[in-house]
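This is the structure I want to talk about, given as structure tokens.
Missing here: one protein chain of the complex. Every other protein chain is in place.
Up next, chain A:
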Amino acid sequence: MRKTMYLTIVLLLSSFLNGCWDRQELNQLSIVTAAAIDKVDEEYMLTTSIIRPVAMTATGGDGGTSTATGDGVWIALSYGSTIHEAEIELNRRASRTAYWGQNRIIVIGEEVAREGVHQVIDMLTRYPELRLNTWILVARGLASDIVVSVPQLEKSASAELTGLITRQEGWAHGQKTALFQILRNSNSPAKEPLITAVTTAEIHPANLEHEGQQPTPSKGVEVYGCAVLKEGKLVGWLDKEETLGAHWIIGDIERRAIFIDGPDGKPISIQLLDGESQFVADLTVEPHKITIFIETEGNIIENQGNREIETTESFQWLGKEVEREIQRELNLAIEKSRAYQSDFFGFGRTIYRQDPSAWRQLEAEWSDYLAEKLVVETVVTVTLRRAGMNRQFINP
């Protein structure tokens, strides 16, 4: 009994010997929520967006805290020959240790991306604090501009960017890519990642005009499309339409709107839900053929014309029109894939899955094969189901 008691006491006391080795009080940390990596004059420039709790505290009347005063975010710039050096540099000017565990966004500048995303990814994945589900973005131009942009709906640029990527993904504006997805792609054969490309945009506040003031546009962020990588290096961009086309092929569309001309030449908006795609590779023919089956269904959401379209015939006709429009988008995207020689759709992976030995023969010359020889066919099936909540044509 006494022996166990002494043992317990000794064990308990020994727990204090280590001196709480990893203990980091919250008020000794600076929480990084977003970071941008650029290359300026052969040096990395790290832009970090750090939460400033001091600016947000206000010991006011109610004794609670309010987020009223001051700028809640500190933007810090630091330089270094490696990214880590730049991060260490940061500590020369910060009273608190940077904490990366809550970082959500890393924006990679165009310059850096052209040299190779993988050099950045390498550091990010080695670093223990960083999460693997950090969102990766590529900026058109300086990444720094994206991080310093003024958030419109959220408290910080980080939250704004996170929302842009995660919540708008269903509309197929960008491609949600996290650190671990890039890692996974880099380890699997024949698939290049697509990364959301963002650009700065001037966002005009609308409500100031009637007060007779000159509206001052603030610098916001806009999703441009996607960044196309080849062997880890940025080779080009997909613009809005090409991105839409790419998403049909990837098959992760949740909702889309497509605009076609009606029978009377007036535009009609059609809402599409749940685009699904399937790849079928035919390896018996030479050159190999890949057929992409795309299925979707939709509703009519807007009719600018004055003709009744709530009939089976016009539904079928409209469906064909939509199919044609989708075909056009698909071809744009596939052409870009060929032009950049970047297999971001994973055609190579389809072949690999179907016949690994066939893939091994192709692997060496795959870029050329993709650009010149591979036959890609698309089969689109659109089913229009409803004419919106209003079934009746409004006769003027």
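In this section, a residue touches a chain if its C-beta (ideal position, glycine included) is under 8 Å from a C-beta of that chain, and two chains touch if they have at least 3 such contacts; residues count from 1.
Methods note: contacts and distances are computed from a predicted model.
Not shown: a single chain whose UniProt protein name, out of "Cytochrome c domain-containing protein", "tRNA-splicing ligase RtcB", "ABC-2 type transport system ATP-binding protein" or "Spore germination protein", is "Spore germination protein". Contact with the undisplayed chain is limited, among A:Gln24, A:Thr82, A:Gln152 or A:Gln361, to A:Gln24.
Mapped onto chain A, the interface with the missing chain covers residues 15-16, 18, 20, 22-27, 29, 31, 33, 51, 53-54, 56-57, 59, 63-65, 67, 99, 101-102, 104, 129, 131, 159.
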